[in-house]
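What you see is the complex with one protein chain gone and the rest in place.
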Amino acid sequence: MKNVTPLTIRYAETDMMGVVYHANYLLYMEDARTAFLEALGIPYQTMEDAGFMSPVLSLEVNYGSPLRYGDKAVMVTWVSRSTAVKTVYNYAIFREGDDIENSKPLFTGSSTHCVVRRDSFEPVSIKREFPQLFEAYKQVLEE
Amino acid sequence: MKNVTPLTIRYAETDMMGVVYHANYLLYMEDARTAFLEALGIPYQTMEDAGFMSPVLSLEVNYGSPLRYGDKAVMVTWVSRSTAVKTVYNYAIFREGDDIENSKPLFTGSSTHCVVRRDSFEPVSIKREFPQLFEAYKQVLEE
Amino acid sequence: MKNVTPLTIRYAETDMMGVVYHANYLLYMEDARTAFLEALGIPYQTMEDAGFMSPVLSLEVNYGSPLRYGDKAVMVTWVSRSTAVKTVYNYAIFREGDDIENSKPLFTGSSTHCVVRRDSFEPVSIKREFPQLFEAYKQVLEE
Partner (left out) sequence: MKNVTPLTIRYAETDMMGVVYHANYLLYMEDARTAFLEALGIPYQTMEDAGFMSPVLSLEVNYGSPLRYGDKAVMVTWVSRSTAVKTVYNYAIFREGDDIENSKPLFTGSSTHCVVRRDSFEPVSIKREFPQLFEAYKQVLEE
């Protein structure tokens, strides 16, 4: 499953270069993960309500052409790997209307996440604690 | 007591107008409050460690001349009013080297704060729960 | 005209109090102004493309009940005053589903804006330079 979400740029997210400040792409990545989990039917909020959190373990990003205020763009998001203890999300930004299979993305990135208990930050196995999420990731990986 | 602290502008805090984005002045105000409490000998951290927090109830700001990346400026901070349940902080930004008594500030603002319990957000009297802070504010108001 | 827009809270916008960090309401206010101008048929981008910008001159905000991640809320936005050189926007946040005429808002604010030339930051009369915007504001004030 590839989830495609429109990307809205806030004025506040630009900097004096006249483009989106590089750290703010991480906010777009989080918006994209949130939308992905909603598309899976397991909103992130559900996880926190159940006493868990899903912090970022690591990330990698590559900046191509800069985004500007007013640009129409989309974020394509997919899961490329998922085990009981780690899930890898991938991201690519395209101009609205671009062919997302054949165009060069404006930005690519990936982030690795685990799931931890809210009170102790202790990592858990989603296979055991969150079988619904584990199965959902497995299914989107098979598609 | 007027506390004067240098103000450092991050690249991230500018926007495509080429100046500091207006919402980021609230971060400078918070930095200034933090420094003020440290100058009083009661770091904000102490309050949270004791099970309290000090949220903002309201604020007012006036933007004069914009700040740019690389500008050397200072924030002048003082408490203009304090009761058992509310404290009002005032802020003014000047260029480094300006006479802070007679120059026109680049920015002025004020914010009103209460103290609440961390677990319930229930407001408390600092006169009763935080006599040290209540007395410290009283003293700086008398100066 | 009162414009009502849904408000989406990012995880990044919360702080360790577990609620939306106070400065981030200014981002919601900007989102609301952007949506208001779009509803007027004069997107903010149009203004910048024409060589103008609309900085914030001053603002006032009152925080009531805090917003939390996952909360469903709306921002109600209207213009309460507009002249050739200044426009005042007003904002109120309500829980989704609340009666916006009779409920107590979670947050209220106002901001005053001018229009300046992009290159010089020199204020201009929108009556002369942006008659379309001037008339649009006049019309929403009469409603």
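A, B and C are the chain letters, set down in written order, and residue numbers restart from 1 in every chain.
Following the convention adopted for this analysis, contacts are C-beta pairs under 8 Å (C-beta built on N, C-alpha and C of every residue); 3 or more make two chains touch, one makes a residue touch a chain.
All values reported here derive from a predicted model rather than from experimental measurement.
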Which of A:1, A:39 or A:59 contacts the chain that the document leaves out: A:59
Candidates C:7, C:23 or C:106 - the one touching the absent chain: C:23
Contact footprint on chain A, counting only the chain that is left out: 17, 22-24, 26-27, 30, 53, 55-63, 66, 118, 121
Sites on chain C contacted by the missing partner chain, in the whole complex: 11-12, 14-19, 21, 23, 68-69
Residues of chain B (touch criterion as defined above) contacting the omitted chain: 10-12, 27, 30-31, 34, 44-45, 48, 69-70
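In the analysis below, only the chains that are shown with their structure count from here on.
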Arrangement of touching chains [line / ring / star / complete / other]: complete
Same-site or different-site touching of chain A by its copy chain B, using the half cut: same
Chain at the geometric heart of the assembly (C-alpha centres): C
Separation of chain A from chain C, taking each centre as the mean of its C-alpha atoms, in whole Å: 29
Euclidean distance of C-alpha centroids - chain B vs chain C, Å: 25
Set of chain C residues in contact with two or more other chains: 27, 30
